[in-house]
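Here the complex is missing a single protein chain, while all its other protein chains stay put.
This part shows chain A:
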């Protein structure tokens, strides 16, 4: 973009963040009554709703059932009003199909699927407002929805994106940075095991810079994990406090 720096001389990004700073994260679990688990997550201006239904009997053709493990069914969709230009997005378009596949792979790696043979789990993700990092926000929201539903998982899955601007690695990039900065790295990790379950890179990045960007993105994932985990724990503690009141009575 002409006349505009993604990283100012003072070392700030266009939205005033430092290179290693995340956008504000806010979330709420249990936003739907009907679903087994649900979550609403905001990462800056990216807003995502996730709902989990199941595990339940296979819907549709019974042939899809896996005899030894859980079948995970994902659906990713973007609202018509989620981007700058209003656009009808049919559910089966290529972009969301790809995203659906990625989400499915990610959660197959982390949900303890062998505990639920012959049944199905549905994960529905809807992007309400898109400002970059849709995959990351979707994964984080779906993780929270799975926790809300009480589905056994190996660990949290946390996703974070990163890029490389003016010899500096930056994390959690927004739409402007996504579309102008060039290389974009998206990583989904199991933060407590330091394992990567998903990694994607768009456009080119010099090999020498890769490890620096990766380190920064991993740190971003850890930060997101700490934020999410803290609030999940706090909510549980609150519930435990109410229970204690009842038990004492």
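In this section, a contact is a pair of C-beta atoms (placed from the backbone, for glycine too) under 8 Å apart; a residue touches a chain by one contact, two chains touch by 3 or more; residues count from 1.
Everything that follows uses one rule, which is that contacts and distances are computed from a predicted model.
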- Report the protein name recorded by UniProt for the chain absent from the figure; options are "Glycine cleavage system H protein", "60S ribosome subunit biogenesis protein NIP7", "Exosome complex component RRP4" or "JmjC domain-containing protein". "Exosome complex component RRP4"
- Item | Residue of A:116, A:164 or A:198 in touch with the missing chain, whole complex considered | A:116
- Note on the structure: Missing-chain contact, candidates A:41, A:151 or A:165, resolves to A:151
- Could you please point out the chain A residues that touch the chain left off the display? 30, 36-37, 54-57, 112, 116-119, 147-156, 190-193, 229, 232-234, 236-246, 248-249
